[in-house]
Structure formats: C-alpha cells, structure tokens
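Missing here: one protein chain of the complex. Every other protein chain is in place.
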Amino acid sequence: METIQVSGRKEIEEESTAGKLSIILSKGSLDMAYPAFMIAQTAAAMGMEVHVFVTFWGFDVVRKDRVNSLKLTPVGNTSLGMPNILAVIPGMTALATRMMKKRMLKNKVPELYQLIKQSKELGVKIHACSTTMAVLGLKESDLIQEVDDVVGAATFLQLSEGGQVIFI
Amino acid sequence: METIQVSGRKEIEEESTAGKLSIILSKGSLDMAYPAFMIAQTAAAMGMEVHVFVTFWGFDVVRKDRVNSLKLTPVGNTSLGMPNILAVIPGMTALATRMMKKRMLKNKVPELYQLIKQSKELGVKIHACSTTMAVLGLKESDLIQEVDDVVGAATFLQLSEGGQVIFI
Partner (left out) sequence: METIQVSGRKEIEEESTAGKLSIILSKGSLDMAYPAFMIAQTAAAMGMEVHVFVTFWGFDVVRKDRVNSLKLTPVGNTSLGMPNILAVIPGMTALATRMMKKRMLKNKVPELYQLIKQSKELGVKIHACSTTMAVLGLKESDLIQEVDDVVGAATFLQLSEGGQVIFI
C-alpha cells in the first residue's frame, strides 16, 4: 500500500473498491470544510460512491456568497496556541485564515471551491438538507451549482444505506 | 426517492431497511444536539435500529437540569459571522440561542426535548457513558427518564457492531 498524492490520482481511478462513503457536513469553517472535501475527493478518485450531505453550519460551504470566504477562527482552538484574550481581537480570524490559505497554497492544496469542483468531476454528489434551508430561509438559487439536490434526512439515510457514514 | 418531512413520517415506518445506526454524542450545544436527534429520529422512523451513546459534553442533553436550557454560542463559530470581540459580550449566547429557537419553532421543528421524546417513541435507545458519569460525579437520578441505561464504551461498541456509527 502506498501513499497517493492529492494530485495525480487519475491512475488509481480504475481500481474500484465498490465501497460507498457518505459525509454529513455540519460545520462551515475552513478547517472542517477541507477535510470533508479532501476525503470526499480521495474516496471518489478511488472509485467509491460518495455523497456529501450539507446541513446546519455546513451550508456556508455551498452558499454562493460564502464559499469563497470561509474562515478559520483561533478562538476556542487550543491547537493554534493563541491566548483567547488575543484571539478575540478584531482581525485575528482574518489573520489565521490568511495564514492557513497561504500554507495550503504553498503545498499545492487547491483552494476549497476548486476542491469542490474537482470532487464533482470525480462523481461526488452534494445534497443540501431541506430542513436547514427552511430554517435559514435559503432558496436553491442561493446555492452553488455544484449542489445536486435538496433532500431530507430520510432520503440521505437511504442513499447512505450499506456504506460508511462520517459526521463532520 | 423523495424528501420526507420531519413530521408525518408514520407512513414510511413499515418499509424497514433492517439497518442499524449508532450515534456517539459528545457535544452538549443546541446546534449539535439537534442534528443528533433529527438523524436518530428519522432513522428510527425508517425502521432502523438506532442507539445514541451520550458521552462527555453530550451529557448536557440528558441532564434533567439542562435539557431545556441548551445553548448555542456565537463565539468561535465563523458561520454566524459575529466578530468574536462582540460575541463574548454577556447576553450574546442567550441572543443567538433565542434566535435559533425562534427560527426552529417557526419552521415547525419540535423543541429539542420534544424531539428526544419522539425519538424514544420510535424506538431509539439512549445509553449514558459510565466513565463520564463517574468523572462528572453524576447519578442516574440526575438524568432524564428517556435514558435507557448506563453502559461502558465496550457495551456500546458491541451494540453498534455491524452497523453504521457516527460521532457528533
């Protein structure tokens, strides 16, 4: 078994594992949207059937007006090691976000929206939660075109039946 | 496949999928308790066997003295778009919580405790983590009666064997 890079995954696309992976994405921060779509994209590249069900805060990731401005906050994140009293200062969220984006770019990790588009090309399906849309008052036209449909939790559970499910 | 509403799910109860879904609930905020029990309830309504294992902060959701006062905080939540310097001001957590509850109610989403009760009626089992109870010094009488039993992680893993597991 060898490590497969984020780029250049075409060559393994044949080796279908016939598996299925469903991801419930409930967070809208940059640092949670990334793992969601990196896992989704990799699984799809390996030939798995992949479904992403966007719900709650996860909607930020598929809103036209937000997908390109997702943020990362140092507040309440012990890993960034910034004292909370400093982390709440205006500008710190923007700073942490900028730093992460820079590091990602330097390591050739695509921008998030790019990653979503690549995932779609590899067959990932994106489903938006109907209840959340009603609660947030969102219309289909508010969502990026990469969203396949608006469904309820029951439909999503049917789609994910018999496969692996992760909640982010 | 069609979207099934949160209410009126009786008609699909027959169509058992014979699947099993286990949810490890480790968060105690309103915005994570909701997805947990909305998924639990929907899965149970679809005929799935559903187990919720409450652990760590998740205990807030099954404590008699807290279940009706779960909160949502705008601090460290980039999706709410409130600058952290404002979000920490006293009253902001209460405000965000009130706004979410209002929106939920307006869209006929039941109150959280109501959702837990409905889940139970549909067959969802709720298990409380014995280690957390010891660490927090909680007694069984501190928990809502909807909790089925107090078990260890091993028992939960046995219960969830062969099914899907999600960690919230």
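Order of writing sets the labels: A and B. Residues in every chain begin at 1.
Convention: a contact is a pair of C-beta atoms (placed from the backbone, for glycine too) under 8 Å apart; a residue touches a chain by one contact, two chains touch by 3 or more.
None of these values were measured; they are calculated from a predicted model.
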{"item": "Contacts of chain A with the absent chain, listed as residue ranges", "value": "1-6, 9, 12, 17, 19, 21, 31-32, 34-35, 38-39, 42-43, 45-46, 48, 75-79, 83-85, 87-88, 103-104, 107, 109, 164-168"}
{"item": "Touching residues (missing chain, whole complex) on chain B", "value": "24, 26-30, 55-57, 59-60, 70-73, 75-77, 87-90, 92-93, 130-131, 134-136, 150-155, 157-167"}
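Going forward, only the chains that are shown with their structure count from here on.
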{"item": "Fitting chain A to chain B on CA atoms, where both chains share a sequence, rotation angle to nearest 5 degrees", "value": "120"}
{"item": "Chain A and chain B, separation of their C-alpha mean positions in angstrom", "value": "22"}
